[in-house]
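Accompanying notes for the structure given below.
Only one protein chain is missing; all other protein chains are in place.
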Amino acid sequence: MKLTKEQIEEIRDQQSQIAQTKRVTVTELEKILYEAIPALDHGFVRVIDYMGDDTSIVQSARVSYGKGTKKVSTDSGLIKYLMRHWHSTPFEMCEIKYHIKLPIFIARQWIRHRTANVNEYSARYSILDKEFYLPTSENLAAQSISNRQGRGDVIEGEQAKEVLEILKNDAERTYSNYETMLNQKYDGSTIDENKKGLARELARMNLTLNTYTQWYWKTDLLNLMNFLRLRADHHAQYEIRVYADIMLDTLKRWVPITYDAFMDYRVGGTEVSAKGKIVIQKLLKGEEVNLDNSGLSKREWNELMEALEIKDRIV
Amino acid sequence: MKLTKEQIEEIRDQQSQIAQTKRVTVTELEKILYEAIPALDHGFVRVIDYMGDDTSIVQSARVSYGKGTKKVSTDSGLIKYLMRHWHSTPFEMCEIKYHIKLPIFIARQWIRHRTANVNEYSARYSILDKEFYLPTSENLAAQSISNRQGRGDVIEGEQAKEVLEILKNDAERTYSNYETMLNQKYDGSTIDENKKGLARELARMNLTLNTYTQWYWKTDLLNLMNFLRLRADHHAQYEIRVYADIMLDTLKRWVPITYDAFMDYRVGGTEVSAKGKIVIQKLLKGEEVNLDNSGLSKREWNELMEALEIKDRIV
Amino acid sequence: MKLTKEQIEEIRDQQSQIAQTKRVTVTELEKILYEAIPALDHGFVRVIDYMGDDTSIVQSARVSYGKGTKKVSTDSGLIKYLMRHWHSTPFEMCEIKYHIKLPIFIARQWIRHRTANVNEYSARYSILDKEFYLPTSENLAAQSISNRQGRGDVIEGEQAKEVLEILKNDAERTYSNYETMLNQKYDGSTIDENKKGLARELARMNLTLNTYTQWYWKTDLLNLMNFLRLRADHHAQYEIRVYADIMLDTLKRWVPITYDAFMDYRVGGTEVSAKGKIVIQKLLKGEEVNLDNSGLSKREWNELMEALEIKDRIV
Partner (left out) sequence: MKLTKEQIEEIRDQQSQIAQTKRVTVTELEKILYEAIPALDHGFVRVIDYMGDDTSIVQSARVSYGKGTKKVSTDSGLIKYLMRHWHSTPFEMCEIKYHIKLPIFIARQWIRHRTANVNEYSARYSILDKEFYLPTSENLAAQSISNRQGRGDVIEGEQAKEVLEILKNDAERTYSNYETMLNQKYDGSTIDENKKGLARELARMNLTLNTYTQWYWKTDLLNLMNFLRLRADHHAQYEIRVYADIMLDTLKRWVPITYDAFMDYRVGGTEVSAKGKIVIQKLLKGEEVNLDNSGLSKREWNELMEALEIKDRIV
């Protein structure tokens, strides 16, 4: 990630603005406010603003006149209770706003989470930066054989080189042709005074999907956790997980009690179906139970045995 | 509106908490933060928290690294442009949270605005306050004859007294019976040690719809304006307008540039249909146009003539 | 539930309208279309319209040109997979519309589910029916001692009679005073020709919360299941559960494969936290584990032991 002098200046300006406020304020999050935390080769995550903290959840769950805190232990108990029982509205009372730079194909995955507010950099109005995502060699994964939607082994040697070459060349060529069609270089200079430039809203169609875009993205705490639960999961595509992992860190700084409850109940936990529950009950009673008499599909059976760490039962 | 000593203390505590923040901060709104602004006889509006200001709209419309402000005049021009052309997403980047106390029949109207976050005081969990809305005599309106959904003249004299008597007596009697069924007074004391109390979730059904409830209500700036546009309008029921008017004041403190654009384009403006546009064009050309050849219904014609202030054209 | 002759006629009219369509059509649901299924003493649930069936979920998950069905067994496998892995968007592709009559205090609980479309009968515009909910004696529950939000034993004998008397009398008196203030009987007749009626939007505030209202309520299949998961649960208030149970039946008629997956994974299943998973793993290995060394709270421990049906472990 490389910022221009001007951008660095703008960020510094924001970081040096200090005001007094009566609002609840989170010291740990203020420490990294506005900072551009690098993600992938040219992307970043910046926390731009936030509203509320752990006590705000308690405050609105209780609809109290004051802070809603009695002591930290009570607050923590209530937040864990709310998380365990899927109470949603108190977590909606906190809000956070990010500035994110990310490759377009990841932006397309991200935007499927609709309960957030977004302002994206407009390629109808402006010219996109000359920056594309190129995976590092250890992330150059082959298609998984068993999972149509996943990755298998890393591609190495000659073939890896070839793939990276393709990605780099195609991105550079299409970007350079983007400039030709616009009749304008990225720095704003005109290429040929005697030519018109193609409309920006048309020229952009020539860019490849690893071109970087950026947006302001704002969401409430509940929907942030819904996003992170799916996107920080090991089934998520690596490239979006990089962003989700950074955002998990910002979550921890912002609302540490909620973060702990989230990791315990949502991220680290597991769900057991009605049939799965009966399997566990039988196992605990020492009764014989196996794939055939369980009523589970092979896939479900294996997922359950993995969760229970009974490796010799996996079929 | 009467707060308990404890509530007054809790509010003061919050108002005296001062922290330093790098976030954008709005001095005019900070001045009234946490304050209980009276509404109707027992209700209030409190601003509990906020995120962003006028510059935040500009910042995210431009997806800029810094404050997004060049100079106030440019910002103002951009905000007016966004408002005029119904750009919605930049206005979603600001957020505000209120604590509201209001009669249940108004809460039921309010909740129809779904794009907000709400935590209401739970009458399954707790006992509701002994407070009911009683209209002042100048708000005791008769049913409108012309508008099935509106108010006509004020009811006066003997009948007014009778109506107020009914409202007061019925609210008091049903509340007192609510306590009897709960076997508990509002202050928490048990009425009869030898009896059980009816479940709170059942007993509440005996309360009248003018009983006060309260909630935390959080929304973004766009949806706040959508709410105010409908509920501060003179067609809105008086009792919800009282709240909307107070909130219009908080809007003005919070985002003064946006407030001006909102008043000009949304509140004070008018919409003209395709057919209405032709009527205006003809009028300006001095052509004869009347209800019959306009293609408008009588109601539409009158609404248009009122908007144009041509009183002698109203039919 | 008692319908007027006119209402019965209107329903019959709809049921006898038969058209040909190329849309996917569900015979089992058509059988009960428009029918008023009784709920509580005066309420009902009516299915008014629907869009899609089980195959529509498969069709859009595959983004296929045709029906999306290969064979029922494949469809069923895919739907179970989608449910297990919390895929949400394919379930949003089916839609259902209900006409519901229900007491206002239940309507207020219901409306907290915001991702639905609602048109409620307007008490600003019209006069509400003279119908109130009165619990049957076996549903007259005392407040739970252990759970601030739940019910305990049934109230019986003299006290039960007294409670029912209060509910009935207060509802009748407040309704009768509602008529007096409106200067109009429910049947439309004017009470006193020399008086004005109070505006309907004001008079309604005198009604008690067990008065019935009604609305059209439309939602997609995903959000219907979210609603049913919470409201058909045994923690839900009895009065809303009555509606949820009826709607579960309509779900079964409409999308039987999805219904089965929903019952297995959502309703009958259980969630286990990260800490809870370790407890199960230890139990299966025969290691000693108890409340103290589990890291769980007493409440969590008991919930887990209940789910696993190890009664002697409950503390």
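All chains are identified by letter, namely A, B and C, in their written order; residue positions are counted from 1 within each chain.
Quick note on the criterion: contacts are C-beta pairs under 8 Å (C-beta built on N, C-alpha and C of every residue); 3 or more make two chains touch, one makes a residue touch a chain.
Here the structure is a predicted model, which means the values were calculated and not measured.
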Checked against the full complex, the residue among A:Leu182, A:Val279 or A:Leu304 that touches the missing chain is A:Leu182
Where C:Glu95, C:Glu162, C:Asp245 or C:Asp260 are the choices, the one touching the absent chain is C:Glu95
Contacting the left-out chain: of B:Thr74, B:Thr190, B:Thr270 or B:Asn293, that is B:Thr270
Among listed residues A:Lys5, A:Lys196 or A:His234, the absent chain is touched only by A:Lys196
Omitted-chain footprint on chain C covers residues 3, 6-7, 9-11, 13-15, 17-25, 30, 33-34, 48-52, 56, 59-61, 63-67, 89-90, 92-93, 95, 97, 99, 117-122, 214-216, 218, 220
Missing-chain contacts on chain B, rising order, are 77, 80-81, 84, 86, 89, 112, 230, 263-265, 267-277, 280-281, 283-284, 297, 299-300, 307-310
Had the left-out chain been drawn, it would touch chain A at residues 103-105, 107-108, 111-112, 114-115, 118, 120, 122-126, 133, 135, 140-144, 148-153, 155, 159, 163, 166-167, 170-171, 173-174, 177, 180-182, 195-202, 204-210, 237
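As a convention for this text, only the chains that are shown with their structure count from here on.
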Dist(centroid_CA(chain A), centroid_CA(chain B)) in Å evaluates to 36
Taking each chain's centre as the mean of its CA atoms, chain B sits from chain C at a distance in Å of 29
In chain B, the residues touching two or more other chains are 118, 120, 122
